[in-house]
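Every protein chain but one is kept in place in this view of the complex.
On to subunit A.
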Amino acid sequence: MASAPSKLYQDDVSLVVALLDTNPFFWAAASLPFSEFLHHVIPFINSLLLLNQLNRVVLIATGTSSCGYIFDSGDGNASGNSNAVCSGIIKKLEDFVGKDSKIGKGSNGDGTRPAISSLLSGSLSLALCYIQRIFRSGTRHPQPRILCLQGSPDGPEQYVAVMNSIFSAQRLMIPIDSCIVGAQHSAFLQQASYITGGVYLKPQQLDGLFQFLAAAFATDLHSRNFLRLPKPAGVDFRASCFCHKKTIDMGYVCSVCLSIFCKYHKKCSTCGSEFNQVAPDSTIPDQKH
């Protein structure tokens, strides 16, 4: 993937923004316990920092109702004793999950409707804002990419926001890599990796997660042109409708703003244009005169 000509990149240096899924409903039922998962991810982050002195890694946690920054290797206090850094990460994650569940309970009353999906759109937006800040901070930047470690299923209500983030990433030429640690494929992330040219991988054995991460996700963007890396096969391009957030195959499209609806509406809810067409079940009048 060619880098943007207007920004000056350094060759080998990368900035990896990793989005960790911390949805407690998913991790409670997952085959790999969360602590084991961290035991694979943290050495992977160490290995990214090892490869080049100037590499930077940022960790963002994706909760059920909020997202937050957990770790930024560009901070001055991040160097030094790595055990302290590691326990710092774990503590921040615990704090975050606690806060997130409180927010979740607050908005849903007493948590009657458990949220099964995590807020992928929120963390993608946070990642893109961080990267944009890096772009504006000086003349030479590392090459950025986003790595999503996702386990929860997709929430169709986030379709519009996720697609917007994917198109922003495409315009900024930031590849979105996905590593699925859950049971089923994620249509959103398949589309993301396909559109932005990233790597998509669903490891078959989760106890070898570090090896999969090191083999597929550790290389910098320039060397990717020479390597055979797993791409998404058979991408599910189905959209969700804007009114009920259901996944649909066939529907109605507004001719002005291209929003998708499952049922006939008189007025588009996104752009407000009115549809003067007659309802679909009446016959089309003869246009001859």
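Operating definition for what follows: a residue touches a chain if its C-beta (ideal position, glycine included) is under 8 Å from a C-beta of that chain, and two chains touch if they have at least 3 such contacts; residues count from 1.
FYI, contacts and distances are computed from a predicted model.
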Options "RNA polymerase II transcription factor B subunit 2", "GATOR2 complex protein MIOS", "hydroxymethylglutaryl-CoA lyase" or "Phospholipid-transporting ATPase": UniProt name of the undisplayed chain: "RNA polymerase II transcription factor B subunit 2"
Residue among A:Asn46, A:Ser66 or A:Thr247 touching the omitted chain: A:Asn46
Among A:Ser35, A:Gln204 or A:Asn225, residue touching the chain not depicted: A:Asn225
Where the unshown chain meets subunit A, residue by residue: 5, 8, 10-13, 43, 46-47, 50-54, 79-83, 85-86, 139-140, 210-211, 214-215, 218-220, 222-223, 225-228
